[in-house]
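Omission of a single protein chain aside, the complex is shown with its protein chains in their original locations.
As written, the chain order gives the labels A and B, with residue 1 at the start of each chain.
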Amino acid sequence: MKIQKNYVNIIKVIFAVAVLLIPFYITNTYALKIICNVMLYSIIALSVNLIVGFCGQLDFGRAAFAGLGAYFSAVTFNRLGLPFIVCFLGGAIFAALIGCLLGILCRYTSFDYLTLITIGFSEICRKFFINWRPITNGAFGLSTKRPSFFGVTLASHQSMFYFSLILLILCYIVIRRITRSKVGRAFKAIRDDSIAASYAGIDVPNYKVLCFVIGSFFTGLAGAAMVHYTMFTAPTNYTLDESIIMLQMAILGGLGSLPGSIVGAAILIIAPEISRSFYNYRLLFMGIMMVVLMLFAPKGIMGDGGLKDQLVAFVKKNWSKRARKGEHAGV
Amino acid sequence: MSEKKELLKVSNITKQFGGLKAVNDVSFTMYEGEILGIIGPNGAGKTTFFNVISGFDSPTQGKVIFCGTDMTGKNITQYCLKGMARTFQNIRVFNEMSVLDNIMVGMHNVIKTNIWNISMNTKKEKQEEAQAVKNAHEILQYLGIDEFAQESAGNLSYGYQRKVEIGRALASNPKLILLDEPSAGMNDSETIELMGLIRGIMKRGVNIIVIEHNMQFMMNLCDRIAVLNFGTLLTVDTPEKVKNNEEVIQAYLGREEEEEDHAS
Partner (left out) sequence: MFFQHLVNALSVGSVYALLAIGYNMVYGILEKLNFAHGDVYAVGCFVTYTLMLWQIHPVLAILAGMLVGFVLNLIVERFAYRPVRNAGRIVPTISAVGIAYIMRNFIQAIWGAETYPFSLGFELKSINIGGVVIGTLQLYILAIAIILMVLISMALKYTKWGQSIICISQSIPTAALMGIPVNKVIAMVYGIGAALGVIGGILFCSYYQFIFMGIGFSYGTMKAWMAAIWGGIGSLKGSIIGAMVLGLSEIFVSAYVSSAYKDVFVWLIFIVFILIRPKGMFPAEIAEKI
């Protein structure tokens, strides 16, 4: 047992070192760009997972919150000349405030209405991105600059890699702590049975609001990081389709599993880059993937009883069978 | 008998759904240190009454006073904060959470922490969480289901899920637990075990109101029994007196006897 644990730890350390050194052996900027994207989208997938997977609130408007964070950060950075970190965190806090508003609107509504209101909310935000030209530059999109800390600009892809990595690790740790705390248990209780949750003393409406605030904060943070990484954004990045792709990352990875969200984001970001035809039909593939997943593995890849667990169980079963067969053969 | 302390006082409660008065002008007082039973034929308004005195429904008329505070119109959370917990007729455990987590959800208001402590994983948070886990295991041991602590609650059998529900209610350190048909679907030996469990809970200083159909169970367990019929309260009295109450026999026990006569 103990030896096995040591092996696992060694593998973990090797993996961590491998990730840390990625910019040294992957020098191709295109590949680095994809990896950065994966990490930033992972943060969004984590926040979707918090809202949908842990709290059970089906949210179709995540992209709008990424947009709110992105536009707020980019506009304040371009216009007011504030330090980057202020604009960046400001974007996340702005998204969290709007998330709070959405949460307050939705705290008493039923499942269906929440879904509908999130769609409406994201449409409203998108219309503002398109139509509020003096601020957002409308459909032409908005350019901005790379992040800078104390006068040092993160111009290279390598530095952006470390920036995204640190951001992802911080967000992951905080979200993991939240899900394992009293608050996370309250979210899960609301997901499983909101009436029983309220009888356990959980203030269900306020916890729903809290969930939207926390989730929107991280979505906004990732959105702001993305806009400073790509140095450009436009309203087309924040459509309903985008929201559903974000949702699908969390679902594919496994609702309720945090590592799963990263896996899901990685698959859905990398796959379209591998083949052009996949890119053209990515929504079709996503649709098929959604239906197939829901039918055969609603818990995604890494969730409880998801594909990974099914695979492990399958291998174990066949392994023991083969071992037994081997014994028989030996006898 | 020293002076008994009022725990729950219900005065002139009426709950109306459309034209139907599910609960009609019910008043009684419950004192600390007693097990109160509520019986009544199907559709007598027992569960509606529970919903009203636990804040799920607000009464159309009347007042609920719990621990000396007027709780009328307050929501469920406020009732819980005052020290009320309940179980449900159709079991409601958190299916996809572990049994341990189910119990710890019950401790929601016992654990005092905030989002900052959680995100920073401060020493205080760690200590509190460890203490909560310890307490939860104690409750599970008390209920005899500690071996399932890491199991998903939804995978447990019916009887164990009942215990998880009771454990969740206990975990909030309540003054009063409302049990809605706790022995439904249990066999005789399980019912006897349950009776022992409820008495044990009483000894921990928790008061209990219980709804049941099982007459024998109620007669043995309860200190006083309230009888509801078509939403009205017939009587609140000791089991012996209830047994001999004319009205009650006519409304409820009598009919059962008739049925038994038919059967024989």
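Everything that follows uses one rule, which is that contacts are C-beta pairs under 8 Å (C-beta built on N, C-alpha and C of every residue); 3 or more make two chains touch, one makes a residue touch a chain.
A quick note: this is a predicted structure, and the numbers were derived from the prediction, not measured.
Interface note for the absent chain: among A:Val52, A:Met160, A:Ala200 or A:Val213, the touching residue is A:Val52.
Across the entire complex, the residue among A:Ile26, A:Leu105 or A:Leu165 in touch with the chain not shown is A:Leu105. For the chain missing from the display, the contacting residue among A:Ile166, A:Ile274 or A:Val291 is A:Val291, taking the whole complex into account. Summary of contacts with the chain left out: across A:Thr115, A:Ser159, A:Asn206 or A:Gln310, the touching residue is A:Thr115.
For chain A, the residues touching the absent chain in the complete assembly are 52, 56, 58, 105, 108-113, 115-117, 119-121, 123-124, 127-128, 131, 195, 244, 247, 251, 255, 281, 283-284, 286-291, 293-295, 298.
Here, only the chains that are shown with their structure count from here on.
Centroids built from CA atoms put chain B at 41 Å from chain A. Taken in their complex, chain A has these residues touching chain B: 174, 177-178, 181-183, 185-186, 188-189, 191-193, 195-204, 210, 214, 256, 304. Those residues of chain B that touch chain A in the shared complex are 54, 56, 75-77, 80-81, 85-86, 88, 92-97, 101, 104-109, 111, 113, 115, 118-119, 121, 125, 129, 152, 168, 172.
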